[in-house]
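Every protein chain except one is present and positioned as in the full complex.
Lettered A, B and C in written order, each chain numbered from 1.
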Amino acid sequence: MMSEIPYFAVVALIAIGLYIVMFKRNLIKLAMGIVLIETGANLFLITLAYRHGDRLSSPIFTSQIMGGDAAAYSLPTPHALTLTSIVIGVATTALLLAFFMKLYQKFQVSTIDDMRRLRG
Amino acid sequence: MIGKGWKLAALFLVVFMMGFVVWEIRDFGEPSGKAVDANLDDNQDVENGMLVWDDETGQIDIYDETTDTMVQQDRTMMDDTFISDSVDPNGTVNANNVVTAIVFDYRGFDTLGEATVLFAAVSGVMVAIRVAFPKKKEEEGGEKE
Amino acid sequence: MKEMSPIVKTITKISFAAIFLFGLYIILHGHLTPGGGFQGGAIIGTLMALYLVAFGAVKWRKKVLSIIESTGLLVFIGTGLLGLTTGYFFFNFIGGTDNPIFGQQLNGGELIGDVAFPSNSAPLLSSGTISIMNMAVGLEVIAALTLIIVTMGLFAFAGSEEGE
Partner (left out) sequence: MSFYNDLITHAPAIIIAIPLLFAFATPLIGKINKYVRNAWAFTAVLLSGALAYVLAWEVFKNGGDPNVYVFGGADGTAFDVLSNVRISFYVDGMAAFMGIIMATVAFAAVIYSFSFVKKYTGQDKYYTLILLVLAASFGMVFTGDVFNLFVWFEVSSVAICGLIAFRSNRGESFEGAAKYLIYSTIAGLFLLFAIGLLYGQYGHLNIKYLSSAIGANGSMMVLDKIVLGILITVFSLKAGAVPMHMATPDGYSEAPAPVTAMMVTASQAGLYAVFRTCFTLYGGNIQNSLAQIDLVHAAGYLLVILGVLSMFVGVTLALVQKDIKRLMAYHAISQTGYMLLGVGVGLAVFASGDNTDFAEFGRTAMTGGIFHIFNHALYKGLLFLTAGAIIFKAGTRDLNKMGGLGRDMKMTALFFIIGALSIAGIPPTNGFASKFLIYESVFKFNPVLGAVAMLVSLLTLASFVKVFYAAFMGPKNPEMKTGEVPKSMLVGMAVLAGMIVVFSLLPSLVIGEIVSPAVTSLAGPGPEIGTSLTMFSGQGAWNPLVLLAVLGVTLVIGYVIRMLGQKGTVPKGEGKKPYLFGNPTEVNGMPFVVPASNVYWGFTRALKRYYKPMEKMHSGLINEYVFWFVATAGLVMLALTFL
């Protein structure tokens, strides 16, 4: 049961994030919602690294690891993928916040209801 | 203006489908789908050949030009290959930290893309937060549109 | 924005060097211990944010930061391109044990069965292009995050919208 908590957390994070993006109108909350979805996706990836119960040590060689077989390490690829996607997330969030700041400067807008000049 | 009910229904649908798969993948154990053939004569040296896609195995194999045969390569799990190559003193990389080895070597090209995203975001932020026209042009009214 | 109180400024001054050093450590030891260019760069980036908050909208040399960023990226892709000389793009052309400078790796390592396990005491110069790329990416990330923070911070605090 304990090992299944991350899976519940993944679904919960994605669900909460999507809920925020679909229901909340404040721009900053919108950005938070996107970050939550992203966290959910990253958590999912990193959970995959520890899916095999007996592979628990982190994939860094130290003298503590005995036995010398590759099967002792958790899967390294998801770690790497998560690193990549975290940086991508930082970049998109920064850009999004910059846009929101400029929108606030131009129109004094803080909710999406005022951000409706382009439609139809 | 879409009603709350519709939105909740769509949210429920997507989360249900995602949750379903996440729950399903939980106890799959070792990767399934394709039988892993571990008893191959892997890592053969080929005198004169080229890397080609082998449609039967779905992997990159070596086409041996001298004998006109396909030499199949090591096909264990992706991660095991990484770990064993990093451990191997005669391997190509030799790094203590397998994650960094993957980030910068085995999948270094991804990292280039990732650095590019950051670079693009910096450029984007600086493009967004700037005055669009030089000062003197702005007084004339600049581009009207 | 107004400057912070002397307490904050003093603490920032004191901890500046320590945090900077820690960031550099994370960058330089990326191939040995957890960490790497992105993580260390992020640490130094937060240091810059702390500096901005403590000292307010002082003059930042964005042009220099931009040059550092480009240099880091050029070194990164250039290291990848140098792999073309002996292999393919991103080939670790100075890796392997036979390289005298970057390749040596087994110092302090130990043998377990047939497999040689390196320990954490492996030398700083090992694992080929990985350490070079770590440094290049670290440089880029420091400059990039600082640029983002400074541009957005100056815009928010002082309303300055400098072009270029």
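In this text, a residue touches a chain if its C-beta (ideal position, glycine included) is under 8 Å from a C-beta of that chain, and two chains touch if they have at least 3 such contacts.
Since the model is a prediction, treat every value here as computed from it, not as a measurement.
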Among shown chains, those touching the left-out chain: A, B, C
Sites on chain C contacted by the missing partner chain, in the whole complex: 63, 66-67, 69-71, 73-74, 77, 80-81, 83-84, 86-92, 163-164
Absent chain, residues of chain B that touch it: 1-2, 6-7, 9-11, 13-14, 17-18, 20-21, 24-25, 28, 30-35, 42-43, 45-49, 51-53, 55-60, 62, 73-75, 77-79, 81-82, 85, 92, 105-110, 112-114, 116-117, 119-121, 123-134, 137, 142-145
Hidden partner interface residues of chain A, rising order: 14, 18, 21-25, 27, 30, 34, 37-38, 40-41, 44-45, 48, 51, 77-78, 81, 84-85, 88, 91-92, 95-96, 99-100, 102-103, 106-107, 112-113, 115-120
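The definition used in the following text is that only the chains that are shown with their structure count from here on.
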Interface with more contacting C-beta pairs, comparing B-C to A-C: B-C
Rounded Å distance between chain A and chain B, as computed from the means of their C-alpha atoms: 17
Rounded Å distance between chain A and chain C, as computed from the means of their C-alpha atoms: 23
Where chain A touches two or more other chains, by residue: 60-62, 68, 83, 87, 90, 94, 98, 101
Residues within chain B bordering two or more other chains: 87, 96-97, 99, 101, 103, 111, 114, 118, 121, 125, 129
In the complex, chain A residues that touch chain B: 4, 7, 10-11, 14-15, 18-19, 22-23, 44, 48, 51-52, 59-62, 68, 70-71, 73, 75-77, 79-81, 83-84, 87-88, 90-92, 94-95, 98-99, 101-102
Residue numbers on chain A that touch chain C, as the complex places them: 58, 60-63, 65-68, 83, 87, 90, 94, 97-98, 101, 105
Chain B partner contacts - residues on chain C that touch it in the complex: 30-36, 38, 62, 69, 73, 76-77, 80, 89-90, 92, 95-97, 103, 105-106, 115-120, 122, 126-130, 133-134, 137, 140-141, 144, 147-148, 151-152, 155, 161-164
